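Structure first, commentary second.
Only one protein chain is missing; all other protein chains are in place.
Right, subunit A next:
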Amino acid sequence: MSGHRLTLRQTPALRLDLRGVLPDTLAGLSVAEVERLPLACGRDLVPLAEWFTVEATPTADADTVAALHLVGDLSRVDHIGHQMASGRLRIDGPVGDGLGVQMRGGVIRLHGSARDQVGCEMSGGELHIDGDIGDFAASTLPGSMDGMRGGLLAVCGCAGDRLADRMRRGTVLVGGAVGDFAASRLVAGTVVLGGRCGVHPAWGMRRGSVLFADPTVAPMSLPGFVTGGGEMAVAWQLMARDLARHTDFPALADLPRRAVHRLRGDLAVDGMGELLFVT
């Protein structure tokens, strides 16, 4: 099966909206057809070829997965991978807002950084980023009641504020530091923080787990959280081994051999969540 490589020729002056340009949507199209796809640029619709050079990229016959490759300084390009359901999307270069919003399946690999709302309301698939991301990743779009509902968001760099706000399910891994209100109002799911975090982590958390994987981050005193409760050696081993699989995050390889200190909360809501500090 063949795929496409789209190379951005120059940085647009206005925001460019890449909604609808997805691996499986483009899979059956010729280069000429892809070039004619309408893109929203500011308030106008322009053909894709106005901004991108399109090439077909033949892949091995056995590979049945649709592939799409985006190249260039895409920092003014928003909504890449919006509602993506299958296929592989590789991006070389920084991207704008809304990467992988409401994604349901497939794999996105971003070699670069992204702005706000990465993976908002995603419910499946994998979203790997080796750079930094902005605010509201894995959280809700304005007005919605639920954030991320499934899948994996793995960020090697740092994340901004409100990471995983109202998240219900799935896994979020961040290798670097995160901003304020990380995992706020978390309903369920697992959030792993490899570095330091800002103020009010897990504020209003109902259930779910937040793991502080950096042993130099000491358990902090948080209103609404209390120490201990229950035997968890077995649960921790299962979780630690699962997380150790993520080879992009070497720091996690060691987890099965470490112990954790556990806090429960946020008691202001249901208090069924846990904060785990690697010791």
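Quick note on the criterion: a contact is a pair of C-beta atoms (placed from the backbone, for glycine too) under 8 Å apart; a residue touches a chain by one contact, two chains touch by 3 or more; residues count from 1.
Going forward, contacts and distances are computed from a predicted model.
Peer 1: For the chain omitted from this view, which of "Translational regulator CsrA", "Formylmethanofuran dehydrogenase subunit A", "ABC transporter permease" or "Periplasmic binding protein" is its UniProt protein name?
Peer 2: "Formylmethanofuran dehydrogenase subunit A"
Peer 1: Can you say which of A:Leu141, A:Val217 or A:Ala251 touches the chain missing from this structure?
Peer 2: Result: among the candidates, A:Leu141 touches the missing chain.
Peer 1: Contact with the hidden chain only, please: which subunit A residues?
Peer 2: Residues 141-145 of subunit A touch the chain that is not shown.
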